[in-house]
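Excluded from the complex is one protein chain; the other protein chains are retained at their positions.
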């Protein structure tokens, strides 16, 4: 019997960290052997995540992040800026790294403006692979360092790049209107994230400076060779999980709902995690909850020549932990769908 | 002591009808004397709307809509198509009409495409006043027939028209991304509106054919003299009340967040129901719940030259019943703010 | 023209404090002239409660609690333990006090066990009036110090005392099962109160030590002369406002749903804020939201001889700020319903 790959989850006390551990409980060839968390070091994981009680993971003891070593692969689910410091040490010691923060997704020059820090390890930026498997699968398999995509950029890149490649979109900036549930803001306790302030509240936030904006532009450029301008407004809606993006672009002459839909369907016909809806179908975050699926639909408004792509996913799965495990599977050479659900717990 | 204006609420069993009755309970110079409802004729209003129990309105008996006559003003809160049939009879009998449906908001030629019926009373369309007081106050006072605006078009017209008039927007289509709570879909019992299907569900609907699209174009034309193209995608989010629109247009050269914000602030400085947020403020539907307030904010994304206006309101108040009462107040010549709350029940 | 009573709201930055200010905006004979808040002193009230923006109250500047003096009446909406220190100073200076905390509701001997502190002003406990107007109206009018009841005890005392007085309940302990929305836990930012932890979560808390337990026993004793034992389990449910209690007692021989319902209806026939449902009616927190109404229903289960009373209210209005203003109205000798809504914003 073959030994299982040893995996560390660093930043295990947050929502993405908890989701990584949960999903990896069902992985036959990888096992979480170490867990790290800054403020909760010394606690058992079952104390920090009571929903894990009863699973073997509940007994794991959280360690200070910098003391974790000797594992085959480390997931970093840390606040922005921390990964950039920690990853090089792990990589130098031979551990492969999948970073769920934004620390390896952009060129070094972008970090001061969008993340507010000078990147401490620019040399590693050039070696990092952008881990969106449906677009960059070949690069992930052999990667040492994977930059796991953000929750908003994932459906944008998946939804628009086939249309750009097929010449179905016209020039001009792309508008992305995003809606997210509250878990996307992480586990921090603030009044703005409280139930009382959130129920019946729909509100934009952090516009025009959301750090996923340049990531959308860059991922589209990586996938298509041409770099669009993106203007992105995210909104909070009363939901826990779920990201829905609605992207608006100029339609190229001749583009119709049918040609866009066909282009998406053709691009993802063989993909287990992309569900392209037929014309008239409407994506729904609820159908993606707890799964690694992204739903996509495309429509052309012929009155105004506007092409619209909507995409829905679970921000903690396909938008974070699930996609990270999809990358792990590619790196390990196992079936890409291992341990990743595709059917939602519904309703 | 002066007699109070007698008012009928026709379509009183729905949400907008119930909200009209509730708000008019606090009106010193108008009184609901008749209530109409198709399926519930013969019931007391308190049976149909148990939250009204204990108020005098609870004892009113619902009558068939076509039997109501002899009142000074009638509010029509009926499904689209019914108002167009009923309003002419009331108007011919000398009753002033405020229609909350879409039946008098557009030119006759638009009804087959957007509402699916030939308009039965095109002569009245020319006499109807579009009842958005902040923009068309002068026309409302003497109107016999007021077309009360839709919930989505209200913040779009209020948010964009001052910017268009000031030359702050460039050419090209305007994108409107709408988010609404479930009460906007009315009181009908369908699985899609059930709690189980809606919680944790964010989804677009009825795109690109939502009937508020031509109303946005027309109200902007009425207010500014120039007719933009609008592409509009509405979304359902897990909330009861609240509409938030995010409108995207090309910014004119030189436009900044400050110039847009200043233009909005100047336009509405004297308006009791429009709250323009300072630069950096974020509108929130929760702060408008139960009130006749619309919150507006404006931002320019200089990277892409995109102007963004976000607007929030309570779809049943400023988006329906409250605005209708604001129009009533103008028609009666009383203080425009009579019976209209401006402070939300929060949280 | 008569001068309005000057009122201070101390603890104005919390939810109950904000609700006091909001409701008092509509009061014709009382005006909030001073607001106090520990952590937010120096801020304008509109910064702390953005939903108040646009109202005159938004411009009030928060002061340190201990610096407020010279008002006619002070509402204390402070954490437990703070009122007991502050109230005596205000009272000694001639300010009448309505305390929304639990600091003057119990005998001195109860504080160490249930609130965790020795009461610093036991002399004032004897002079405090328990401000449940429907039961103790006569005592409130002349009171200098009113202990405003807790949200859970209010419907328990109102629902059970008429049945006890009529001999409709048998001996033995009374079970009270409580359900509350999250605003009852206050405005503090903790992970347990976050949207992500709360949505889809139903859970008991603080059993068997909730401090409202002895208050239920004492208010029933004050109202009926006999002191029952109460066992109380509160639960959190995913809602913002709303408290529902379900109280279980042994039914006396001969008690039926009809006799219980009749007793409640008779007791509250003239009460503007108590809505007794006919047999078969089911109370609903949603119908009380934003109002000072408490809904009550009574049922006897003849199979087991169990009497059940359910009561619903808005914890921030009839359960806190609204009831406090009802007490203020009694103290000022104005109409008891002044500034207090009875019709909910619904849905």
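Labels for the chains are A, B and C, by order of writing; each one numbers its residues from 1.
Here is the rule we go by: contacts are C-beta pairs under 8 Å (C-beta built on N, C-alpha and C of every residue); 3 or more make two chains touch, one makes a residue touch a chain.
Quantities reported herein were computed from a predicted structural model and do not represent experimental measurements.
Only one of B:5, B:198 or B:327 touches the chain withheld from this view, namely B:198.
Of the listed residues C:109, C:190 or C:304, the one in contact with the hidden chain in the full complex is C:304. Only one of B:98, B:182, B:283 or B:320 touches the absent chain when the whole complex is considered: B:182. Of the listed residues C:95, C:148, C:161 or C:196, the one in contact with the hidden chain in the full complex is C:196. Mapped onto chain C, contacts with the missing chain fall at residues 173, 175, 177, 179, 181, 196-197, 199-205, 207-208, 213, 229-231, 233, 235, 237-242, 244, 246, 248, 282-286, 289, 297, 299-306, 308, 310, 312, 347. In the full complex, chain B touches the omitted chain through residues 15, 181-183, 187, 189-191, 193-196, 198-200, 238-240.
In the full complex, chain A touches the hidden chain at residues 15, 18, 22, 25, 49-55, 183, 199-200, 240-241, 272, 275, 284, 286-287, 289-290, 293, 342-347.
We take it that only the chains that are shown with their structure count from here on.
Interface note: chain A and chain C, two copies of one sequence, contact each other through mostly matching residue numbers (shared numbers exceed half of all numbers used).
Measuring from the averaged C-alpha position of chain B to that of chain C gives a distance of 36 Å. Taking each chain's centre as the average of its CA atoms, chain A and chain B sit 38 Å apart. For chain C, the set of residues touching two or more other chains reads 15, 183, 199-200, 240.
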